[in-house]
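Every protein chain except one is present and positioned as in the full complex.
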Amino acid sequence: MRFSGLRVLKEGLTGNRGWTPHWRDPDPNSDYDVVIIGGGGHGLSTAYYLARDHGITNVAVLEKGYLGGGNVGRNTTIVRANYFLPGNSEFYSHSLKLWEGLEEDLNYNVMHSQRGLINLFHSDGQRDAFARRGNAMLAQGDDAVLLGRDELRPMLPYLNFDDLRFPIYGGLYHPRGGTARHDAVAWGYARGADRRGVDLIQNCEVTGIDIEGGAVKGVQTTRGAIRAKKVAMVVAGRSSQVAALAGMRLPIESHVLQAYVTEGLKPCIDHVVSFGMGHFYISQSDKGGLVFGGDLDFYASYAARGNLPGVEQVMEAGMALMPMIGKARVLRSWGGIMDMSPDGSPIIDKTHVDGLFVNCGWNYGGFKAVPGSGNVLAHLIATGTHHQNATGFRLDRFRTGRGIIDEEGKGSQHNLH
Amino acid sequence: MRLAGRGLIDRSKPVAFEFDGARHSGFEGDTLASALLANGVRVMGRSFKYHRPRGVLSAGSEEPNALVTVGAGDAREPNVRATMQEIHEGLQAWSQNRWPSLGFDLMAVNDLAAPFLGAGFYYKTFMWPRSFWEKLYEPVIRRAAGLGALSGQAGGERYERAHAFCDLLVIGAGPAGLMAALVAGRAGADVILADEQARMGGRLLAETYEVDGQAGHLWADVVLAELDALPNVRRMGRTTVFGAYDGGTYGALERVLHHSGRRPRGAPVETYWTIVAKRAVLAAGAIERPVAFRNNDRPGIMTAGAVRAYVNRWGVSPGQSVAVFGNSDDAHRTARDLLAAGVHVPAVIDSREDAPESRDFELRRGAVVCDASGRRGLEAVTIRTAQGEERIAADALAVTGGWNPTVHLTCHMNARPVWRDDIACFVPQEGAVPGLRAAGACNGAFSTATCLREGAAAARAVLEELGRTVRDEPLPEAEDDPYRIAPLWAVSGKGRAWLDFQNDVTVKDVKQAAQENFRSVEHMKRYTTQGMATDQGKNSNVAALAVLADATGRGIPQTGTTTFRPPYSPVAIAALGAGAEGKGFRPERFATSHAASIERGAPMIEAGLWYRPSYFPRDGESDWRQSCDREVGYVREAVGVADVSTLGKIDIQGKDAAAFLDFVYSNMFSTLKVGRVRYGLMLREDGFVMDDGTTARLGEKHYLMTTTTAAAGEVMKHLEFVHQGLQPDWDVRFVSVTEQWAQFAVAGPKARELLDGILDAPLDAADWPFMSCGAVSVGGIAGRLFRISFSGEQGFEIAVPARYGAALFDILTDRAEALGGGPYGMEALNVLRIEKGFITHAEIHGRTTAFDIGMGRMVSAKKDCIGKTMSERPGLLEADRERLVGLKPINADGRMLAGAHLFREEDPPVRENGQGYVTSVCHSPMLGQMIGLGFLKGGSDRHGEIVKMWDGLRGVTTLCEVTGPVFFDPDGGRMRG
Amino acid sequence: MRIPCPLCGTRDRREFWYRGAAVDLERPAPDAGVEAWDDFVYLRENPAGPTRELWYHEGGCGAWLVVERDTVTHEIGRVALASEERS
């Protein structure tokens, strides 16, 4: 079924009885060309692009819970391409281009809203660092505008321009940055993949990876053994556990990142805004809730929930930066499990096992990468070569020291990002 | 309608308030909802999507409909539950999410379009044309959505936070909670009793049952009086425990002043508490659920428990003629309470065929309400019996579909509640939160007697665990009626039957979601927005998942619940972030010269937590550059004075101090002579540069390390780790002395002259070569002197105990001025160091190695050190890495910008061609042009090459010559001289 | 989350700074080879369950602690001073 305004009208007039499932619930076959472990945003988009771009449709996505139940459904929905280091820069640029037009491509309204993103800076040194970033964005062919304090004021009048502990010097404006409806992204890709013949198998946990003679042969699951020529692990949040099934240890530590939404409010924040002197980023959803987040709780965790010191840090940053949100009430907090890599950048690569691929290490930033990540992983799986926009996400970069991608400059060691 | 002679309000204290500009009157003890009901106001809000007129549904914090805006100006508070807002003199409240008025809302047109606005409709449309999303669709949706509005102003009201500790936290002060607090309090335990209501007692205030032979609320008062007399019991009223966290930590919000118009100076309106409790008893009660039927959202339809609360606690009837609909004996109890209060009850509609007979009222057994009419207020309900449909006039309907235990806190640490078929609800999983026990209605115990029993038992168990002796005391007598319920979630039939009132999610929506294969309860929630409104599904989630279970042919336990997340009820950001507004975000660190710098008109800039002077303006100077150039001139030509106290200083002592420094620095310190200073480079274990600074050897076993201002804390932590974690056997001790010493750079050709004028004994040049240090005396005070330079001039840093810092700064600047110099700020300091090619964190920004900054040889080959092995990874030693260079425009008026990128002259500025970037620039008064430092691929081998500096952001392209990083006095003669 | 500091008693998480797996205490010899160093600095077990990690009582006594903790339940087990754990 094709979705459109007309369709909504027609169904509305006939009692909405004609809607059909967005995807099937097939039982797993015994054999696939490609098995993707993980039915989150990245796994689903990988399946979609395998089918769309490479004609590989004998594909199963195995999800231990429900589709889109991981980080794609628990993030702050920010979409941007404002990275500056080679490796990241071209990849996120590529991903943003896929976002643009995703609705038509998927025939699903993911509500990608390019409302503009502004990173604030609070010192000359930060301005210089953001200038370097902005210039990298321009050199990549993306958009960036360096705004001074006086240009920012009319755009974001609610910021504390008067007595902020770290005064606002200006901001790096990324007009094409914005947000999207996170769940819809997962569903849109799921529906798109399903329509192209991919089997989406929920409640199917992978319990083993079959390797013979250094090559992958299939997986063991709670719904039986499945043979596969190629297997991709796309399970951010559980990467270390799944990789362990293939005898691998990854340069990953798992952390909880909390995020928050307030009660619905009339429009008051039109952009995505991030604070430069404390981890804090915020936007307002189309329903009116302020959606915001900050830093990790900062301890290894698989609990998908956080603690109060983490909460307070974020709220304090919010109160410092834009005290007008003080009377907005936090309605809900949640925690996502982040694959934290040593340099803060992801890994999309082959492994030491033939036919086994890994996609992990998304740190805070996996949501915006959903289209790009699936697209380049599909390329790698289908062609055996890295996509031209994803040559930097190598698994061995820490061992060799070559191509470490440390955007934040905090170091390439665990727990500095 | 106010009922004569009923309720716990104080009729001797009338209170005037306004709603939507109209004046009303209530009594002390009223909530806004009870007072509005008493005044005959039935419509209190509009729903989110369809803008349907809505009346109050509940009498508690779970209220989904009666959300109002309270207060004005910067005290404006949106989305206040009318059921929780106590009225006070002068209270002003407004309805919200309507235009132009609550009675006539143009957005209600959405209700007519409802067939097209069902579950998930927006995922299927608004896709064409593409550009319309941001321009048209989204703005329209955003304006229609949302509830109340923020004032847009910074808060004029104060919020605060506080910490509390106790043996036992009792959450909820109904019969179970009171009993738990009483038993634990009598046994001497340190108890906190918290309850979200203004008045403690829970359902005892809303029901007519007796406890211990007296009215329930009177028994509650007796218990509360006893608790108040116990010094070991703290009562926290108007306090919602909103979250359970690790380690027995609970988040709680106390509403301190919302019930009053008073705002005493310094008083917070809310206090956010973190309560650390050895044990907790959850006695949070239960929330009644409505039954879904066509038009069940009409104003005047409310939960039966709420009706009893309004009648019994507030002396208000929601109508003249109140019908009752339900599936348990609660329906009967409600009718009896209404009748006792003199309210007409046209019928009790009980869905159970086997409901107990009653002679007190008209009972329809095996019947359901299947429709309701009256858009702005209920007029009649239609009931369906075996005989057919029948219309019954009523202006209010009390509905009970059963009770849902308030299990929320037990689920905050990821446990799921357990379904109990016998009472048709979810109850807490035992041990779900370590140290927390559920008791009473939140545990599925619905009679007063079982609540008392469970409360007492929970307290006893806690006392035993805490090792306290427990006296066995008899429980008070109370009602112990069985809870008889026949599940009823939704009445079948045409039309829309509401589940989630605020978000306008109907039974049809849930069924459609299932039809579209959103069968997981999480999918259904996210697709329909069920349970995502301000009540987080407290009123509707269980019914919705029952509908989903039905639609998917599964049982309720197999369908499962969505995840319960904190906070239990919404908490203001201002409370959770209290104290951080403005300067409170981080401590302010002031150097001892701060006041003097301010006095001289210096703009202060943030450096870490410190403030440092940017420059010291003089009369007649029109911009900072003039001041900066003048200050650079002081240092280059006379003498300049700068406060450098903010740099980190660490005192290191012990027989292994030298070995320790050799291990944490890449270069050698064991070979440093006493009385000398050496520059050191510190690496992280990953081989990248972490920090740099000078370290002085004050004695054989005594060093003084300097760190950068920004990295002082990080370095201290690192040193502690290396010592405690890696080399615990080494006998070395260190302590920060950053705060102890006020330290000033005195730099320039006349530096020595200045110092000779203030030191108690003049300096002997022979004793003070470059990179020496030692003790000095100034004004009889023991100080330290270091001959070091960050400017390239003959430089000293003089340190005195901080109490003398302000005085010394004044003396130094006065003397400097007398010698043709004066104080200099960060701008000049930056120019001076760039001219000399000295690096700061602009260059050692975390991604650079010693090799990159041209200090590869500072990683000593003779010894191990932190970071050494990893710095030798092949990728970190490749010649084409970006390496530190100097950059100089080929035209003297060429402009440079930090953050610009470098390209070959002929290459277009695209990423693939990137050659490097610029880190620091300044206008060099010495060279008379701009200069910069930057990183260039293979830069050390490209001196003399012309590269293109490109800054697309600011539209500047400048051809620059690549040079060594030292622009001025490259052989360092001035510094050493 | 609360951590029982052997010196200060049980304190709120906010007083502590987290470093990561206690692997960091097992620093290899400089010449131990690429594998050993890659293991030490980068590769992690990252278990979903009990683990042993390093915390610094930064807002308290300044002691580095070895903390046994469960990454799923956040339950804290044995806590020891890193200096004593080593020597």
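For clarity, chains are labelled A, B and C in written order, and residue numbers in each chain start from 1.
Basically, a residue touches a chain if its C-beta (ideal position, glycine included) is under 8 Å from a C-beta of that chain, and two chains touch if they have at least 3 such contacts.
In this text, contacts and distances are computed from a predicted model.
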| Missing chain's UniProt protein name, "Multicomponent Na+:H+ antiporter subunit G", "Sarcosine oxidase subunit gamma", "Sugar ABC transporter substrate-binding protein" or "MrpF/PhaF family protein"? | "Sarcosine oxidase subunit gamma"
| In the intact complex, which of the depicted chains does the undisplayed chain touch? | B, C
| query | Which of these, B:153, B:563, B:653 or B:860, touches the one chain of the complex that we don't see? | reply | B:653
| request: Specify the residue from the set B:675, B:749, B:801 or B:875 that touches the hidden chain. | output: B:801
| note | Where B:393, B:598 or B:737 are the choices, the one touching the absent chain is B:737
| field | For subunit C, the residues touching the chain missing from this view | value | 7-9, 11-12, 14-15, 57-63, 81
| Those residues of subunit B which, in the complete complex, touch the missing chain | 158, 160-165, 190, 256, 264-268, 271, 274, 276, 579, 583-584, 586-592, 609-610, 651, 653-655, 724, 729, 731, 733, 735-741, 758, 760, 778-781, 800-808, 811
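Assume only the chains that are shown with their structure count from here on.
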| query | Where the centres are mean C-alpha positions, what is the separation of subunit A from subunit B, in Å? | reply | 22
| query | Among the residues of subunit A, which are close enough to touch at least two other chains? | reply | 303, 307, 312, 342, 399, 413
| task | Pull out every residue in subunit B that's touching 2 or more other chains. | result | 245-246, 249, 274, 413, 685-686, 870
| remark: Contacts from subunit B onto subunit C in the complex sit at residues 245-249, 274, 276, 413, 434, 685-686, 717, 720-721, 723-726, 728-729, 864, 868-870
| message | Touching residues of subunit C toward subunit A in the complex: what are they? | response | 1, 12-14, 18-21, 34, 38-39, 41-48, 51, 53, 69, 71-74
| field | List of subunit A residues in touch with subunit B within their complex | value | 3-5, 7-9, 12-13, 15-16, 19-25, 65-69, 73, 86, 89-90, 101, 103-104, 107-115, 122-125, 127-136, 138-141, 144-146, 158, 160, 163-167, 181, 183-184, 187-188, 202, 262-268, 277-278, 284, 286-288, 303-305, 307-308, 311-312, 314-320, 323-334, 342, 397, 399-404, 406, 408-413
